[in-house]
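One protein chain omitted, others in place.
Note that the chains are named A and B in the order they appear, and that numbering of residues resets to 1 at the start of each chain.
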């Protein structure tokens, strides 16, 4: 049975979208040989769909995505710095440049400059903000600022970022590959029976509560870049951006799945001056079982490892002891059961794909792949369309509904104060019909909301 | 393995009056010429050169500045973060030699390095192939260098870029030596997050999940 995750996936280990996106990137890179000449390098870069640069605000390159070496783009980094500082000398700040099909976005967050060159214009500014927060999550904002003050303007930040290339790269690919770049400020839930999710949440909460670890604030079960459950101490909340930073950390095999991990991580939206300590384990990733779920327990105290280790043990034992839950849970995690459009009922055949975002909970629900949007290219097209729609609705905030008829498919966008909905319909649909289908969709989603969304959070 | 050491990157600024021949010198020297067309508009050309010291490669990011008045307002961003500053003058042009003081001072003001007395400068005296027109003697240049903290001096010409290479090798070697002398001064991990009860339930910062 084909694995299904948001956007579709063919391989079991594939987290879906970003892999397909990475494929197209690599294909172009294969053409590259020993590029020594600067012009050749730039010509090559021009062919790529996007390129991200991080440099110090005085021009030293720090990071370039796609496994490139910063040394290759040294003069380009200087140029970026010169552009940004030129504008600054006018008392202005450089935001973006557009040339033919290239969109270049700049972000100056002292002591760093971020720049992305992209063939796609959507929400590049947000993407750079997310990248900045990713860097902050590694160093904390205060350490980032202080290190230049302490060590001098010529400090090479790569020393402090050593070993994180992969982490930063995967952060970039994940937001690039997400169907809508809203996803960086939203999360999605693993579809589960509400009783299962409740059991999971109450188990996690009770174990964390019983441990009485003063400073342990959150417990999160993550699988396939989706959330199974979150529990929190009292009323502390964790921002979706911070959650996505955590998701990025625990996904994509950056961490060792066969050991327990104790990782300092700054969650900038919560507190950008200090670190959480994340106990991260994959209790069922071993030779006997292959359930790709990850348990993350967060504390502000660095000596809580042993306490959290105990908590994890208790959680795992209790979950495993409930055979029915555990079977359902394994199933839900291994082969996520995304929302099938056929669930809407009759006359839903014309709806090919949708993405629904709830504004208050910042949770996203995306439909399972459905013919004719099955192959990678087709799904990629669907993602692009949704991206463009969301960019459109961001640029025109008063836009409430949009129906676009095309020769190959139709687009339906509906934005309210409470939600945003992006749909792709077949080409023979009318606006009236699509509206009817959408109304049925919303009713259906509502009646199944416990399955596709995390409605209640459990506190301890 | 990820995490292996990367090449050292050094930012090198070239300062000096326009007309001293910086550009043709640099063009001889660099292996990756980005472009010569930015100087007139932005105020600098950006060049790259890799040098090898023992088993290490150092990439030099060379900011070949325009040397004209109107670009001096860009000083701060251009000059700050530099690992080294190369001053250039034309040995056949005494005025260009006299400007050196103000170039050096300007640089130190704009860049504000942490240790201005020991900031690495290098002096290049260009156009030594025009010996008959020489207006500044080697001795005079060297004594200036000595008064400024023993700045190394290299005489160069576009026809023979060898000494240019020696100058940059010296820069790279010096920078690497400084790096290894750096005290083992590791960043302190920030103190524990102090939890603020008011942080709970902030509507705009969290999802209700």
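Brief remarks follow.
Simple rule for what comes next: a residue touches a chain if its C-beta (ideal position, glycine included) is under 8 Å from a C-beta of that chain, and two chains touch if they have at least 3 such contacts.
In the analysis below, contacts and distances are computed from a predicted model.
Of "SKP1 component dimerisation domain-containing protein", "small monomeric GTPase", "Trm112p-like protein" or "Histidine-containing phosphotransfer protein", only "small monomeric GTPase" is the UniProt protein name of the chain excluded from the display.
Remark: the omitted chain is touched by one listed residue; of A:160, A:227, A:267 or A:333 this is A:160.
Touch with the chain omitted from the figure is made, among A:254, A:322 or A:335, by A:254.
Although one chain is not drawn, the whole complex shows that of A:120, A:262 or A:326 it is A:262 that touches it.
Summarising the interface, subunit B meets the missing chain with residues 1-4, 184, 186-189. What subunit A contributes to its contact with the hidden chain is residues 138-139, 159-164, 166-167, 211, 249, 253-256, 258-265, 278, 302-307, 309-310.
Keep in mind that, in the parts below, only the chains that are shown with their structure count from here on.
Between the Cα centres of subunit A and subunit B there is a gap of 39 Å.
For subunit B in complex with subunit A, the touching residues are 2-3, 6-9, 11, 31-34, 38, 42-44, 46-48, 50, 57, 59, 61, 63, 73-74, 76-78, 80-83, 111, 113-114, 187, 189-195, 199-202, 205-209.
Considering their complex, residues 36-39, 56-61, 69-71, 74-79, 81-86, 88-89, 140, 142-143, 146-147, 152-154, 156, 158, 160, 162-163, 165-166, 186-187, 215, 217, 227, 230, 234-240, 243, 264, 269-271, 273-276, 300-302, 360-363, 454, 457 of subunit A touch subunit B.
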